[in-house]
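Here is the structure we will look at.
A single protein chain has been removed from this complex, and every other one stays in its place.
In order of appearance the chains are A and B, and numbering begins at 1 in each one.
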Amino acid sequence: MKKVLFATTALVMTAGVAAAEVAVSGDARMGFIYDGDDLQFSSRARVSFTATGETDSGLSFGASFRVDQENGIDGEGDILNRSIDGLASQGTAGSVYVSGTYGKLTMGDVVSATEKINGDLYSVGYTDGAFGGDLEEITYLTGDGVNLDQGPNVLYEYSINGFNIAASMSDGSRVTCAGAVYGSLGCDDADLIADEDTDTAYSVAVGYDLNGYKLGLGYADNGDASEIVLSGEASFNDFTVKGIYQDLSDVAADDGVSIMEYDRTFGFSAKYDMSNGVGVQAFWRRDEFTLTDIATGADVDDEFDSYGIGASYDLGGGATLAGGIMDSDYQEDAVADMGIKFTF
Amino acid sequence: MKKVLFATTALVMTAGVAAAEVAVSGDARMGFIYDGDDLQFSSRARVSFTATGETDSGLSFGASFRVDQENGIDGEGDILNRSIDGLASQGTAGSVYVSGTYGKLTMGDVVSATEKINGDLYSVGYTDGAFGGDLEEITYLTGDGVNLDQGPNVLYEYSINGFNIAASMSDGSRVTCAGAVYGSLGCDDADLIADEDTDTAYSVAVGYDLNGYKLGLGYADNGDASEIVLSGEASFNDFTVKGIYQDLSDVAADDGVSIMEYDRTFGFSAKYDMSNGVGVQAFWRRDEFTLTDIATGADVDDEFDSYGIGASYDLGGGATLAGGIMDSDYQEDAVADMGIKFTF
Partner (left out) sequence: MKKVLFATTALVMTAGVAAAEVAVSGDARMGFIYDGDDLQFSSRARVSFTATGETDSGLSFGASFRVDQENGIDGEGDILNRSIDGLASQGTAGSVYVSGTYGKLTMGDVVSATEKINGDLYSVGYTDGAFGGDLEEITYLTGDGVNLDQGPNVLYEYSINGFNIAASMSDGSRVTCAGAVYGSLGCDDADLIADEDTDTAYSVAVGYDLNGYKLGLGYADNGDASEIVLSGEASFNDFTVKGIYQDLSDVAADDGVSIMEYDRTFGFSAKYDMSNGVGVQAFWRRDEFTLTDIATGADVDDEFDSYGIGASYDLGGGATLAGGIMDSDYQEDAVADMGIKFTF
């Protein structure tokens, strides 16, 4: 293996020019997962590309995606139904942006405005919550993969005087072609299976940052369903707390026997990052829903409580030792992980 | 994310050695497509690897492919029939070459000699013609993915005194193995499904460059089908024009009701690249064919006309604003695109 040689070129080109480049970075992790029944090994390695450039007039632009965002497999999705797993080369994974004084416009597999401003609860464990199904993540109504059957989505962001404004949308058009993946252009009339006008999913949100306090408020609409999300975060020295409240309308799942309609999700999380590298993280969330029996029409309100707690130790150089425990009414057993995660 | 560290190694190694290296580059685009019915978002991001080296005796060698040329999905092909979508690691996407005083020999997913010498008409739009099905591209008989069921193809090129000579061929052998993709070697007798002798596709072509004028002539043969291609290109200051004529024999598609036999394709294109960064591009092409009713034997000559027109503006730093319109008798509606494309 030979190392890559850039130095001569680089030394010449650093003399003031705004040159486009592709940076290569990565992450990895290794450790143990307790899935409620068994202790299992779990590891992964990933590489990311971050391309950046600048136009003559000073407009920034760039693109980023991971190698595994080109395989059409997300590890969770249907292996054969690759159309919704996303491909950076088709705009349904990764993203591309332009940015200037007017704000930043990103296209691809972007998060919604509500998610961009309000985010998630704090994750625990060396797999950052993946060992427990990412219970710290709020299920947002649009963006982040939800509307990729419409191809790339867009996210606009603008910041002024501590206010962060965001808006996002899908294009409302789902084109299905013989053998083609969503977002691809390789579809002429002969291959066209369906060109459906579907609902344009959209979202608007605003956040405010002031001296360690953050507030967020957003609204999203996806077909009949809608959400209002409110969040607040506060930092006191090494201690940070965050709360999120999501009110949902017409978000329902139907299994033929009963209809499960989600009413609201809310949760709190806290983390403590000590100067010696030790950190502790915790979250709790509740998902409230109404269960309606289709045959009798009888309904009942119910809820799922979930929580997680974790600890970490920064080993320096990009390595962190971490472990966590999560439990949920949604899962049968409590689960745990312990291992090392790396950034390169 | 840490930046990659090469400087120390690089400074030491630049002292005269011919070292092999892998350069990382990329491209991306974002904008809008009008597909005749709807306006849609369209974006993508891609990364390319270009590996180069030199032997002690001064022979150059190298290889190149994109990350998405390892996913086995080309965005247009059959998702499950991955064997013909190509993999750089199996020689059916990307390519490998050696080059010296005797010329350059490239193996993999190469273009045919006729395409190498005659090329295509000029593309329009920020998706470089993809928004309209790449109507500016001539459908060459071999190479460029057509014969990859035979595994890698080869292309030989040699230039002398303004003449560019090219020859290409497939190997005439299609080996089908249980579960294996074309081009792979993992096939022993137990897994062998079929080892067919198929037609060796080949192509020869010659071009001539003189003071801004280019001429090209080529012949290709793929089974019963053959093509003769003639092209000419001329540049006058910022203005360039190009014409291509392709005569086809025995190139037919049969849908059970009628046989469509392509007779010839010809087209013209022009582009104007102004010094202020503004460019305009246009092409027109005609595909002539004979339609024979299988039941009655009655035939009729018909043709498809297609055209495209586009404009672009170079923003510097690798960014270009571009848009285009295309229409064709082959498609129901005119289509258009508008957006920004980037190189990194």
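The criterion applied here is as follows: a contact is a pair of C-beta atoms (placed from the backbone, for glycine too) under 8 Å apart; a residue touches a chain by one contact, two chains touch by 3 or more.
Given the structure is predicted, the values throughout are model-derived calculations rather than measurements.
**Q** Out of B:171, B:247 or B:273, point to the residue that touches the absent chain in the complete complex.
**A** Among B:171, B:247 or B:273, only B:171 touches the chain that is not shown.
**Q** Which residue among B:63, B:124, B:220 or B:321 touches the omitted chain?
**A** Spelled out, the listed residue whose C-beta touches the missing chain is B:63.
**Q** Could you tell me which of A:23, A:165, A:291 or A:309 touches the chain that is not displayed?
**A** A:23
**Q** State which residues belonging to chain A touch the missing partner chain.
**A** Residue positions of chain A that touch the missing chain: 1-4, 6-7, 9-11, 13-14, 19-26, 28-30, 33, 35, 37-47, 66-68, 70-71, 73-80, 127, 130-131, 133, 315-319, 330-332, 340, 342-344.
**Q** Where does chain B touch the missing chain, residue by residue?
**A** Listed in rising order, the touching residues are 2-8, 10, 18-25, 48-57, 59, 61-65, 67, 70-72, 80, 82-83, 87-91, 94-98, 105, 107-108, 150-154, 170-173, 175, 179-181, 183-189, 195, 197, 318, 343-344.
Here, only the chains that are shown with their structure count from here on.
**Q** What's the rotation angle, in degrees and to the nearest 5, for a C-alpha fit of chain A onto chain B?
**A** Between chain A and chain B the superposing rotation measures out at 120 degrees.
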